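Inspection log for the structure reproduced underneath, given as structure tokens.
The complex appears here minus one protein chain, its other protein chains still in place.
By written order: A and B. Residues from 1 in each chain.
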Amino acid sequence: MAERDSYFAPASRPVPEAPPLEGPPIPDDPRLSLLLALADDELVIGHRHSEWTGWAPHLEEDLAFSSIAQDEMAHARLLYELAESVAGSDPNTLALGRRPEEYRNAVICERPNRDWGYTIARQWLYDEADDVRTAALESTSWKEVRDALGVIRMEERYHLDHGRTWFRRVAEDGVTARDRVATGLELVLPEAMALFEALPGEEVLLSEGVLPRASDDLLAEWLERIGSDLEAVSLDYVLTGHARLGEFVPTSSGEVEERDELTVPGVERRDGKWVHVGGFAGTGGRHGRHSEDFGPLWKEMTALHRAFPGASW
Amino acid sequence: MTAIPVWDVLQRRTPDADWEVAGGIKAPDLEMAMLLARETHFRHKEAPAFAVRLRGTEEVHPALDLTGIGGVIDRAYRRSEGYAGVGAKLKKVHALMKERGLAIDRPRPPATRGRAAEVAHG
Partner (left out) sequence: MTYEEKVAAFKARIDAGEKIEAGEWMPDKYRQALLKFIEMHANSEVMGCLPEREWIPRAPTLKRKLSLTAKVQDEAGHGQLLYRVAEDLGKSREQMWDDLVNGRTKFHNVFHYPANTWGDVAVIGWLIDGAALVTQKALLDCSYAPYVRVMRRICAEESVHLRHGEDMVLELVTGTPEQRDLFQDAVNRWWQPIMHFFGPPSKPDKDVLLYWGIKTRSNEDLRQEFFSTYVPKLWDIGISVPDPELRWDQSKGEWIWSDPDWDEFWQVVKGNGPMTRVRLDHRKMVWDHHAWVREVFERIASVAV
């Protein structure tokens, strides 16, 4: 843990103290759960990417990650704008003014950056997953989402290109670099699978054609895709070697009802391709259940917003 | 230790203009040169086309597709047009502060002196 945390730049001052949030809860609505899953993933991973801004180990990559961070956060903003009418809150309130357990991002997005090997592994696997799900959503029955994703995907392809190029170059390199990225991949993999945890109300979304394909089906496509890329550079051992899943804890408010922790499906190679066996059990990020890393992130991200209610900046 | 080569980064100011040098990057090969040139030199939509050229050689390698570079959705905050009206806003705030008795009225040089802080994009 010490090594992981050490790559945070030191701040001049601790996070300002701010009161907890009051106000009505976020409505329970299947469409909102889809938008918030997409938007919160983009916001929170964008937040993590932007922590490399001014700090990355390679100056050109500092610029690249800062651009990716801005793209992701701008996508979140666009999706919060769509969510505004359903949620009854404006984009800033949705982004910075919800209780921790109301955020629906997958846990992989909230994990600290650790080092560059982890960062590259996560960026590649996340953007492959984002590509799979946004491609599927291009045929959603919800027109506004379709239009927004059309624009978002024009920017996302640069992320995919960036992630794939770096993954391949590092994986084809010497032992040290391969080990760094392999270590990253082993840590990222199980939590990246949870990007495809079923959404609350997924049956409704499927029956209305809002979600054209089930999360489970998208997971299979993603796994087949990254499985063959990993095989191509002989790093497929990370698919079966990962085993571990990070600890899940209730968020800081303690208001999350007791449920089983999320466990992800196993991974096997069958008939020449990588497939998942079994399904998810328990609940994770899509139900507002986050890791021990989310509390500090949330506290810092929302502090000013909470400390000055209604202020203009 | 192998020296990492230098690549000139080229741009066209308009779709029909000639290539001109916009800057440079160090990259180990063409693929990385293209990737890094895009990230370092064109995030503000500086030019409609760019290319790289290994320094000391003639061959120009143009980027094939520029759709989306520098953002498709709103990136005004990155560019000066995102802050149009800030000067006028300052005048309004000045009037408001005068009204509230907070503005400080002391001798100052004539308004033309030293106010040319703006630099046009070139």
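Note that a contact is a pair of C-beta atoms (placed from the backbone, for glycine too) under 8 Å apart; a residue touches a chain by one contact, two chains touch by 3 or more.
Keep in mind that what you see is a predicted model, and the values were worked out from it rather than measured.
From the set A:R111, A:R133, A:R180 or A:H276, the residue in touch with the chain omitted from the display is A:R180, counting the whole complex.
Summary of contacts with the chain left out: across A:I26, A:A95, A:A121 or A:V264, the touching residue is A:A95.
In the complete complex, the hidden chain is touched by one of B:L10, B:I25, B:A51 or B:I69, namely B:I25. Mapped onto subunit B, contacts with the missing chain fall at residues 1-6, 23-30, 32, 40, 43-44, 54, 75, 77-80, 82-83, 86, 89-90, 93-94, 96-97, 100, 102-109, 113-115, 117-122. Mapped onto subunit A, the footprint of the missing chain covers residues 6-7, 9-13, 15-16, 47, 50-51, 53-63, 66-67, 69-70, 73-74, 76-77, 80, 91-92, 95-96, 115-116, 169-170, 173-174, 176-177, 180, 297, 300-301, 303-305, 308, 311-313.
We adopt the following convention: only the chains that are shown with their structure count from here on.
One inter-chain figure worth recording: subunit A and subunit B are separated by 30 Å, centre to centre, where each centre is the mean of the chain's CA atoms.
Listing the residues of subunit B that touch subunit A in their complex gives 25, 31-32, 35-36, 38-40, 43, 67-69, 71-75, 78.
Per the touch definition, subunit A reaches subunit B in the complex via residues 60-61, 63-64, 67, 70-71, 74-75, 78, 151-152, 154-155, 157-158, 161-162, 165, 169.
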